[in-house]
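All protein chains of the complex are present and in place, except for one that has been dropped.
The block that comes next holds subunit A.
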Amino acid sequence: MAVTLVTDRAPRRKVGDRHHRGASRWIVLALVTLAALAMLVPFVFMLLNAFKSPGDYSSSGPLSWPSEFYTKGLTTYWTEVDFPLKFWNSLLISGSVAVLAVAVSLFNAYALGIGKVKGRLWIVGLFLLANMMPQEALIYPLYYAAKQIGLYNTQLSVIIIFTVVQSAFGTYLLASVLGTFPRSVLEAAALDGAGKWTVLRRVVFPNVRPTLAVLLIFFFIWTWNEFLIPLVMLIDNSTQTIPVALASLQGDRLMDAPTTNAGALISLVPAVLFFIIFQRTLSRGITAGAEK
């Protein structure tokens, strides 16, 4: 992302230096192109093998060109895992988590970053620690807690867990951002008679909106890709998410590479679409800090 910004801006500002910078610019461009190609290689393999029959894959290997355009892997995956349902489950969980976690992060960070809380450095550090804990360590306590309160095997349990996990990171990040919020603005608002709630709504929120948008997108994508906690908490097929469905293609001793590739392809599409739609917001949010 940062790289594209550089190449985007360089010509406008450094017009006079063009001859000087010529060579290095081309080298950078070549390196970026190479890196981009290297990133694309796995996707190309996935595409190649998603449209290959299992027999074709086994006898000619993963590198060969498919001998026929084979779409049964795609349809098998679609119907066998009931993809529309899994898609809806994933969307539901990720969407709810993204919105809730951003809201919780904002409230936490408002208290920690702008309000005067004693020992806030420690509190922020604690939040970060919660985020760094490996999920394997959390899974048993979470399982027993969910079972006790009757939320085991419900999507609500996953939504609550990830709202907390993601907002831990969000709180850390936003608290640092709000820690540098200009005091004069806040004081001016206070002089105008604005209460804490109004300050949050009218002053702070509009200013950090780009950052919140970025957090929203990150939370959505991170939650979308989560595997372990949904695998443990959602045991009915009707509640499961896409990554868990993808795992059902892997057997005990056998694997079906073409169908797995087809499944990965279908499962990737929503995330890519989501990214394309929100891509503008994303780059705007990242540059938002830099403009001021």
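Assume contacts are C-beta pairs under 8 Å (C-beta built on N, C-alpha and C of every residue); 3 or more make two chains touch, one makes a residue touch a chain; residues count from 1.
Here, contacts and distances are computed from a predicted model.
One chain is missing here; what is its name in UniProt, given the choices "Zn-ribbon domain-containing OB-fold protein", "Sugar ABC transporter substrate-binding protein", "Cyclase family protein" or "Ferrous iron transport protein B"?
The correct option from "Zn-ribbon domain-containing OB-fold protein", "Sugar ABC transporter substrate-binding protein", "Cyclase family protein" or "Ferrous iron transport protein B" is "Sugar ABC transporter substrate-binding protein", the UniProt name of the unshown chain.
Which of these touches the unseen chain: A:V164, A:L200, A:L231 or A:A271?
A:L231
Using the touch definition from the top, which of A:N49, A:Q155 or A:T211 touches the missing chain?
Residue touching the chain left out of view: A:Q155.
Considering the whole complex rather than only what is displayed, give the residues of subunit A touching the chain that is not shown.
Listed in rising order, the touching residues are 54-55, 57-61, 80, 91-96, 98-100, 143, 147, 150-156, 159, 213, 216, 220, 231-232, 235-237, 239, 244-245, 247-248, 250-257, 277-278, 280-281.
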